[in-house]
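Data first, discussion second: the structure below is written as structure tokens.
A protein chain is absent from this complex, but the other protein chains hold their places.
Take a look at chain A:
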Amino acid sequence: MIELDNVGYSYGGGELLSNLSVRLTPGSFHFLTGPSGAGKTTLLKLCYGALHPTAGHVRAFETDMRQLDRDQTALLRRRIGVVHQDCRFLDHLTLTENVALPLLVSGRDLSSETDNLNELMQWVGLSGRADARPPELSGGERQRAALARAVIMSPDVVIADEPTGNVDWEMSQRLLQLLVELNRMGKTVLIATHDLSLIRAAKSQVQARVLRIANRQLQTAGADL
């Protein structure tokens, strides 16, 4: 589904990632961990085409992402839902409009998607906050809304960058539960986190593969997690 083949990434003269290979198969669940600055977010960006590798190839859905033009990249991103660390909302839109943004930009008529939208808002527990503006939301609400936006197009892959970074333990468990539910629906999930307790908590719920970035390389993490 998404495959990184001997990928390297250099920035500003320094090599951030080197010789990195990994394959995200359909329906798999991956954690990506490593120290701050190790390149977790960079690797995620390589997976959804926000960055291109300086060496090697990234293939998504059997297509080399470097071969895609801007329009094709846009279409590909509709198949990969991303939860950004800082959520990336448009503050002039309501929460519902922000969640529905992928539908809007793909030209779908929102009036025919009302039921799906309401169901999704209920699933993430934000039914009562539909008309709130992003600055009015708590950290947990923002992360859940970002997750709702990431999955509204029913993507094949969900990528989350530190989804529990700004929320308390209870909320991080709720978010994890939502991501596990998505995986059970057949979605491929990749979560970047430095929160090892989250990974431990997930192990009882889902068969997850843990990848660790260290010294620019990707390693499969051991059982000490």
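Assume contacts are C-beta pairs under 8 Å (C-beta built on N, C-alpha and C of every residue); 3 or more make two chains touch, one makes a residue touch a chain; residues count from 1.
Note that contacts and distances are computed from a predicted model.
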From "Spermidine/putrescine-binding periplasmic protein", "Cell division protein FtsX", "Amino acid/amide ABC transporter membrane protein 2 (HAAT family)" or "Peptide/nickel transport system permease protein", the UniProt protein name for the chain not displayed is "Cell division protein FtsX"
Among A:Met1, A:Ala55 or A:Leu93, the residue in touch with the chain that has been omitted: A:Leu93
From the listed residues A:Ala50, A:Ala132 or A:Val206, report the one that touches the chain absent from this view. A:Ala50
Hidden partner sits against chain A at residues 48, 50, 70-71, 74-75, 77-78, 82, 84, 88-90, 92-93, 97, 101-102, 104-107, 110, 149, 153
